[in-house]
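Here the complex is missing one protein chain, while the rest keep their positions.
Now for chain A:
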Amino acid sequence: MARLLAAVGRDASMEAFEVVFRNYAPRIRSYMMRLVRDPQMAEELMQETMMTVWRKAALFDAEKGNVSAWIFTIARNLRTDSFRRTRRADFDPNDPAFVPDPEQPADAAFEAREAEARLHEAMKGLPAEQRDLLHLAFFEEVSHSEIASRLALPLGTVKSRIRLAFGKLRSALGERP
(Lines give C-alpha, C1' and ligand atoms only; values in the text may rest on other atoms or scores of the structure.)
Protein backbone atom coordinates (compact mmCIF):
# COMPACT_ATOMS: atom_id res chain seq x y z
CA MET A 1 0.00 0.00 0.00
CA ALA A 2 2.85 2.39 0.84
CA ARG A 3 4.38 1.76 -2.60
CA LEU A 4 1.03 2.42 -4.31
CA LEU A 5 0.55 5.66 -2.41
CA ALA A 6 4.11 6.67 -3.34
CA ALA A 7 3.22 6.04 -7.00
CA VAL A 8 0.20 8.32 -6.61
CA GLY A 9 2.44 11.02 -5.18
CA ARG A 10 5.24 10.62 -7.69
CA ASP A 11 3.41 9.97 -10.98
CA ALA A 12 -0.22 10.88 -10.15
CA SER A 13 -0.95 7.25 -11.12
CA MET A 14 -4.70 6.74 -11.47
CA GLU A 15 -4.29 2.93 -11.45
CA ALA A 16 -2.44 3.03 -8.13
CA PHE A 17 -4.98 5.44 -6.67
CA GLU A 18 -7.88 3.18 -7.66
CA VAL A 19 -6.39 0.34 -5.60
CA VAL A 20 -5.85 2.67 -2.63
CA PHE A 21 -9.37 4.05 -3.04
CA ARG A 22 -11.06 0.66 -3.26
CA ASN A 23 -9.29 -0.50 -0.14
CA TYR A 24 -9.82 2.58 2.02
CA ALA A 25 -13.04 4.20 0.78
CA PRO A 26 -15.35 1.58 2.38
CA ARG A 27 -13.39 1.71 5.64
CA ILE A 28 -13.41 5.49 5.83
CA ARG A 29 -17.12 5.54 4.93
CA SER A 30 -17.83 3.20 7.80
CA TYR A 31 -15.60 5.24 10.15
CA MET A 32 -17.49 8.41 9.19
CA MET A 33 -20.84 6.65 9.47
CA ARG A 34 -20.15 5.70 13.08
CA LEU A 35 -19.37 9.31 13.88
CA VAL A 36 -21.90 11.34 11.90
CA ARG A 37 -24.71 8.75 11.56
CA ASP A 38 -25.88 10.28 8.30
CA PRO A 39 -25.20 8.27 5.12
CA GLN A 40 -24.98 11.27 2.81
CA MET A 41 -22.66 13.21 5.08
CA ALA A 42 -20.54 10.11 5.69
CA GLU A 43 -20.21 9.65 1.92
CA GLU A 44 -19.22 13.29 1.43
CA LEU A 45 -16.64 13.19 4.20
CA MET A 46 -15.25 9.95 2.77
CA GLN A 47 -14.95 11.52 -0.71
CA GLU A 48 -13.30 14.58 0.82
CA THR A 49 -10.85 12.36 2.71
CA MET A 50 -9.88 10.39 -0.41
CA MET A 51 -9.59 13.61 -2.42
CA THR A 52 -7.15 14.90 0.20
CA VAL A 53 -5.23 11.59 0.02
CA TRP A 54 -4.91 12.12 -3.75
CA ARG A 55 -3.80 15.73 -3.42
CA LYS A 56 -1.33 15.17 -0.58
CA ALA A 57 0.06 11.79 -1.63
CA ALA A 58 3.41 13.41 -2.48
CA LEU A 59 3.76 14.50 1.15
CA PHE A 60 3.43 10.92 2.43
CA ASP A 61 6.75 9.48 3.59
CA ALA A 62 6.72 5.99 2.06
CA GLU A 63 9.91 5.06 3.95
CA LYS A 64 8.78 5.75 7.48
CA GLY A 65 5.07 6.45 7.21
CA ASN A 66 2.14 4.13 7.73
CA VAL A 67 -0.65 4.41 5.15
CA SER A 68 -3.58 3.53 7.45
CA ALA A 69 -2.40 5.87 10.20
CA TRP A 70 -1.84 8.67 7.68
CA ILE A 71 -5.29 8.26 6.12
CA PHE A 72 -6.83 8.04 9.59
CA THR A 73 -5.36 11.44 10.55
CA ILE A 74 -6.74 13.01 7.35
CA ALA A 75 -10.20 11.53 8.00
CA ARG A 76 -10.17 12.55 11.67
CA ASN A 77 -9.11 16.13 10.87
CA LEU A 78 -11.79 16.56 8.19
CA ARG A 79 -14.37 15.10 10.55
CA THR A 80 -13.52 17.41 13.46
CA ASP A 81 -13.28 20.44 11.17
CA SER A 82 -16.70 19.74 9.66
CA PHE A 83 -18.25 19.28 13.07
CA ARG A 84 -16.75 22.15 15.03
CA ARG A 85 -16.35 24.85 12.41
CA THR A 86 -13.70 26.40 14.61
CA ARG A 87 -10.04 26.34 13.83
CA ARG A 88 -8.21 23.18 14.81
CA ALA A 89 -5.29 23.89 17.07
CA ASP A 90 -2.28 21.96 15.75
CA PHE A 91 1.46 22.13 16.12
CA ASP A 92 3.37 23.20 13.02
CA PRO A 93 6.62 21.35 12.17
CA ASN A 94 7.76 24.42 10.16
CA ASP A 95 7.38 26.73 13.14
CA PRO A 96 10.85 27.95 14.23
CA ALA A 97 9.87 27.28 17.87
CA PHE A 98 9.04 23.62 17.06
CA VAL A 99 11.47 21.18 18.72
CA PRO A 100 12.36 18.66 15.98
CA ASP A 101 12.63 14.90 16.42
CA PRO A 102 16.06 13.51 17.23
CA GLU A 103 17.87 11.92 14.28
CA GLN A 104 16.26 8.64 13.22
CA PRO A 105 18.48 5.56 13.20
CA ALA A 106 19.35 4.23 9.74
CA ASP A 107 17.06 1.22 10.04
CA ALA A 108 13.96 3.30 10.75
CA ALA A 109 12.33 2.31 7.45
CA PHE A 110 12.74 -1.37 8.17
CA GLU A 111 11.31 -0.80 11.63
CA ALA A 112 8.29 1.04 10.26
CA ARG A 113 7.34 -2.03 8.19
CA GLU A 114 8.00 -4.37 11.09
CA ALA A 115 6.05 -2.13 13.43
CA GLU A 116 2.76 -2.61 11.65
CA ALA A 117 2.86 -6.39 11.99
CA ARG A 118 3.96 -6.22 15.62
CA LEU A 119 1.24 -3.72 16.47
CA HIS A 120 -1.52 -5.86 14.92
CA GLU A 121 -0.24 -8.82 16.92
CA ALA A 122 -0.12 -6.84 20.16
CA MET A 123 -3.64 -5.47 19.61
CA LYS A 124 -4.98 -9.01 19.29
CA GLY A 125 -3.43 -9.76 22.66
CA LEU A 126 -5.19 -6.89 24.46
CA PRO A 127 -8.01 -7.83 26.87
CA ALA A 128 -11.49 -7.13 25.45
CA GLU A 129 -12.09 -4.30 27.93
CA GLN A 130 -9.03 -2.44 26.63
CA ARG A 131 -9.89 -3.05 22.98
CA ASP A 132 -13.45 -1.82 23.52
CA LEU A 133 -12.04 1.33 24.98
CA LEU A 134 -9.92 1.99 21.89
CA HIS A 135 -12.97 1.47 19.69
CA LEU A 136 -15.00 3.92 21.76
CA ALA A 137 -12.26 6.52 21.63
CA PHE A 138 -11.52 6.35 17.91
CA PHE A 139 -14.84 5.28 16.39
CA GLU A 140 -17.27 7.06 18.67
CA GLU A 141 -14.89 9.93 19.30
CA VAL A 142 -15.75 10.14 22.96
CA SER A 143 -13.35 11.57 25.50
CA HIS A 144 -11.99 9.37 28.28
CA SER A 145 -14.28 11.03 30.80
CA GLU A 146 -17.32 10.35 28.58
CA ILE A 147 -16.18 6.74 28.21
CA ALA A 148 -16.17 6.49 31.99
CA SER A 149 -19.73 7.77 32.29
CA ARG A 150 -21.00 5.65 29.38
CA LEU A 151 -19.55 2.47 30.81
CA ALA A 152 -20.45 3.54 34.37
CA LEU A 153 -16.83 3.05 35.40
CA PRO A 154 -14.79 5.21 37.77
CA LEU A 155 -12.62 7.69 35.84
CA GLY A 156 -9.51 6.19 37.44
CA THR A 157 -10.36 2.74 36.01
CA VAL A 158 -10.70 4.14 32.49
CA LYS A 159 -7.43 6.05 32.83
CA SER A 160 -5.54 2.99 34.02
CA ARG A 161 -7.00 0.84 31.20
CA ILE A 162 -5.86 3.42 28.64
CA ARG A 163 -2.39 3.49 30.18
CA LEU A 164 -2.18 -0.31 30.30
CA ALA A 165 -3.30 -0.68 26.69
CA PHE A 166 -0.84 1.84 25.26
CA GLY A 167 1.91 0.65 27.59
CA LYS A 168 1.60 -2.80 26.01
CA LEU A 169 1.37 -1.45 22.46
CA ARG A 170 4.41 0.75 22.95
CA SER A 171 6.52 -2.06 24.36
CA ALA A 172 5.45 -4.30 21.46
CA LEU A 173 6.92 -1.60 19.22
CA GLY A 174 10.10 -1.53 21.24
CA GLU A 175 9.32 1.87 22.71
CA ARG A 176 9.54 2.86 26.32
CA PRO A 177 6.20 1.64 27.78
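Everything that follows uses one rule, which is that a contact is a pair of C-beta atoms (placed from the backbone, for glycine too) under 8 Å apart; a residue touches a chain by one contact, two chains touch by 3 or more; residues count from 1.
FYI, contacts and distances are computed from a predicted model.
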{"item": "The complex's invisible chain, by UniProt name, from \"Cytochrome c biogenesis protein ResB\", \"Anti sigma factor protein\", \"Multiple sugar transport system permease protein\" or \"ABC transporter ATP-binding protein\"", "value": "\"Anti sigma factor protein\""}
{"item": "Positions on chain A where the hidden chain makes contact", "value": "8-10, 12, 14, 18, 21-22, 24-31, 43, 46-47, 50-51, 54-59, 66-73, 75-77, 79-80, 84, 86-92, 94-102, 115-116, 119-120, 123, 134-135, 137-139, 141-144, 146, 158-159, 162-163, 166-167, 169-170, 173, 175"}
